[in-house]
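Heads up: the structure comes next, in structure tokens.
In this view, the complex is presented without one of its protein chains, the others remaining in place.
For clarity, chains are labelled A and B in written order, and residue numbers in each chain start from 1.
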Amino acid sequence: MTDPVLSIRNLTVEIPTRHGIFKPVEHVTYDLHPGEIRGVVGESGAGKSMTGNAVIGLLDPPAHVSEGEVWLNGRRIDELDAEDKRRIRGKEIGMIFQDPLTSLNPLFTVGEQLVETIQLHLGLAASEARKRAIALLDRVSIPDPADRFNQYPHQFSGGMRQRVVIALALCTEPSVLIADEPTTALDVSVQAQVLDLIKELAKERQVGVILVTHDMGVIADTTDTVTVMYSGHVVESGTTDQILGAPTHDYTKSLIAAVPRPHTKVERFPMVSYGERERTFKIDDLAAHWDKTNLSKTGKLLEVENITKTFLQKGGLLPSQRQYFTAVDQVSFDIRDGEVFGLVGESGSGKSTVARMIGTLYPLDSGRVIFDGEDVTAMGTDALQAYRRQIQMIFQDPFSSLNPRMRVGDLVAEPIHHHQILSKAQIGPRVRELLDWVGLAKDAWRKYPHEFSGGQRQRICIARALATQPRFLICDEPTSALDVSIQAQILNILKDLQDHLGLTMLFISHDLPVVRQMCDRVGVMRQGKLVEVQETDSLFATPEHPYTRELLDLMPRLKQLA
Amino acid sequence: MLSYIIRRVAQSALVLFVVGLVAFSMFRFVGDPIDNMLGQERTMEDVERLRGQLGLDQPFPVQYVKFLQEAVQGNFGVSFRQGRPVAEILAERAPATLELAMVSAVFAIVLGIALGVFTAIRRGGFAANFIMSASLIGVSLPTFLIGILLIYIFSVELGWLPSFGRGEVVDLGWWNTGFLTASGLKALILPSITLGLYQMTLIMRLVRSEMLEVLRQDYIRFARARGLSDRTINFRHALKNTMVPVITIIGLQLGAIIAFAIITETVFQWPGLGLLFINAIQFVDIPVMAAYLMMISVIFVTINLAVDILYAFIDPRLRVSA
Partner (left out) sequence: MNRVRRILDSDQFYAFRRSPVAMVSATVALVLILATILAPLIAPTNPFDPSSLNLMNGFTPPMAPNAFTGESFLMGTDDQGRDVFSTILYGMRISLFVGVAAVLFAMVLGITLGLLSGYFGGWTETIIMRTADVQLTFPSILLAMLIFGIAKGITPIEYRDQMAIWVLILAIGLSDWVQFARVVRGATLVEKNKDYVAAARIIGQSPLTIMLRHILPNVLSPVLVIATISLALAIIAEATLSFLGVGAPPTQPSLGTLIRIGQGFLFSGEWWILFFPACTLLALALSVNLLGDWLRDVLNPRLK
């Protein structure tokens, strides 16, 4: 093998805080060879990005490198002064950030930003720089590069902007590219194209790429080698096949066990927990208190008939100037008693809007929602309150779905209180029982949400959702903000709820492997329309609609996983 | 772009219409104009005749339209206190205020932006911290105290500069200026510092906080990752983005300078519009108050309109849509 282009030895980063010195990166060591794509994977806070920032000299004070060495092409660069480090940035090491929408200066044209970088590092004349910039835009597959050269960033779509960012990072022929979650903010179809582009360029130009990500699918499809990080340490490094196929470290094992498989459905996720040990979810205690007598009259708990919702996209004084956007267009489906019905689609496909329409958060423009044989859209105040008692919702972001100014106990008590299900004296004990059942500590009720981790918060949300003993649960991307091992725990809890309590669920996700594990039937949405509904297994085996086929093709194969 | 400008112009017209309504309502309902114009000894016929003459017997909207027509022609009635046409008094006083405001505005903007950029870039440095602390004293020190302090130091103790008035003024017929004589220029120094200091501190603090906000953005981080020098990042990328919001506020501050001139003019006995206005309030001289309000709002609205249009030229997101 050739000599490494980048070599990180024993790197430690320190942040002095009020409570002592915090080390987000400790003794990290790995190499990067020309043309190699090295995935750095780990959960949020594992120190993946911080390592990249330390290499390129972009740590925000007071964070600083306290120990270790960084070698670039045989030259030690961690001890250089600020000015020399700056010369390396952009010239020898390029960088790509997560969000392409904010990475470009909105007040300068794409061309100005490219030319500026090229001239700075390569010292070319303006016309030469321009030629080179246009060639690069062409190389990253931007159509009409000469015209696009003079446009401003806001005139590009998200995926196109990320291509421009890649062009900017590569315009000076660097030998190393650090890509920090480069596709997390993009849709699956765009994500695949951008990753392919990075792969091609790495091979073509022999650039070493550090690809920081939390997504095992990206790792499996794109990288050659993988470094796994856990709380600031490297726990394991090796080739991608080796790490995914035969992990040796316990953490890596637990991480890989928790990844939802796209091709087979498992009963439960295997729980090899490492680090944050969660208390168990007491489904039997919960089931003992649950009233399971109500079954629906028709076998269909929820029917949705031709629902449509349009939003005002651009206001105007005159009606003719206004532009509307049809978020949900004539969507119909029904959900049987006790089943989990999945809705998948890319962002903007209208799946969350459907959930919110069923949850009475958005009024319908037209169509009907029928719950247990009763038309929700025609309900009076009292009937509507009764309906709301039967449905509950779990949201994507557990950091925003709990009011930060309320105690956990009050949060869980709120639905009980509002629907006057129990007397005041009974509420307190019931809330404590609920929190105990979902696996939180005895004193959780008097704490505030910020004292809990993401997974624990999602448990609080589940406790709140179960407080009114609902029959129908809407889960809107309930795990997409969570790390993969926590995701497995929460998904297991949801599976238990369905099995033991007979809860009916609408499960919304953009993640096909997760949908495969969770749902009995699946509907696919695209641009506001429901294009296909099938039993889960047959949808994955024999997709009918071309769009479904496209989505399935883009799904990470994870072929290395057993 | 064109529709954007048209919308702004329409909005400005609406604002002026509303302000006119307020001014007119003052005229009409605050204090009885008849009471003000006729003395104690009056007959019912006198009252009726004057009412007819002033058009006060007509319905409110008709009166308002008439008022607007008059106002557009520069006719704001007669001052209750001085007995002279208000337009004449305003024309005589305006140059003093405008000259003072112009000098202070230049002072405030130039120094404000320069110091703001400096304190943002050198954040945490000794000089920047010192300027920031001093600026907080500047914000806490009411304008009139600054004026008194300057008078005490430079007029009473040192005797270098005059403590009141405009000095010698050259009459150009339609304008009288203090720019052309040494005493006129000397007289301008203290009042314009007094007037500009507070605005300068505000502009400086605003530029600083906007610039710090911009420096935290991802595209600045990305620019650093591209290896651009601090100079290029600060003065090319960050400064331009900083100026977009700052320009709006500077527009507002220009309006504020004309309003704050009231205080400075009182302290320095500067014979401008502000002094006129404050006297009008003290003596409830409604026509002068209403006319001042109308005139100053025309100035404000014009400045704002200019700023909005300038804004569109700086920000490509407004100029070219996706």
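We take it that contacts are C-beta pairs under 8 Å (C-beta built on N, C-alpha and C of every residue); 3 or more make two chains touch, one makes a residue touch a chain.
Keep in mind the model is a prediction, meaning the values are calculated, not measured.
Every shown chain that the unseen chain touches in the whole complex is listed here: A, B. Within the set A:Arg38, A:Arg163, A:Arg464 or A:Arg521, the residue that contacts the chain not displayed is A:Arg464.
The omitted chain makes contact with just one of the residues A:Thr223, A:Ser401, A:Gln469 or A:Gln487: A:Ser401.
The chain that is not drawn here is touched, among residues B:Arg49, B:Arg84, B:Arg122 or B:Arg216, by B:Arg216.
Remark: the residues of chain A touching the chain excluded from display are 18, 356, 359-361, 384-385, 388-389, 391-393, 395-397, 400-406, 414-415, 418-419, 461, 464, 468.
Against the chain not displayed here, chain B makes contact via residues 15, 18, 26, 29-31, 136-137, 139-145, 148, 151-152, 156, 209, 212-213, 216, 252, 255-256, 259-260, 262-263, 266, 277-278, 280-282, 284, 286, 289, 293, 296-297, 300-301, 304.
Just so it is clear, only the chains that are shown with their structure count from here on.
Contact residues of chain A toward chain B in the complex are 56, 58, 86-91, 94-95, 97, 99, 102-109, 116-117, 120-121, 151-152, 154-155, 165, 168-169. The part of chain B that touches chain A in the complex is made up of residues 217-230, 232, 236-237, 240-241, 244, 314-317, 320, 322.
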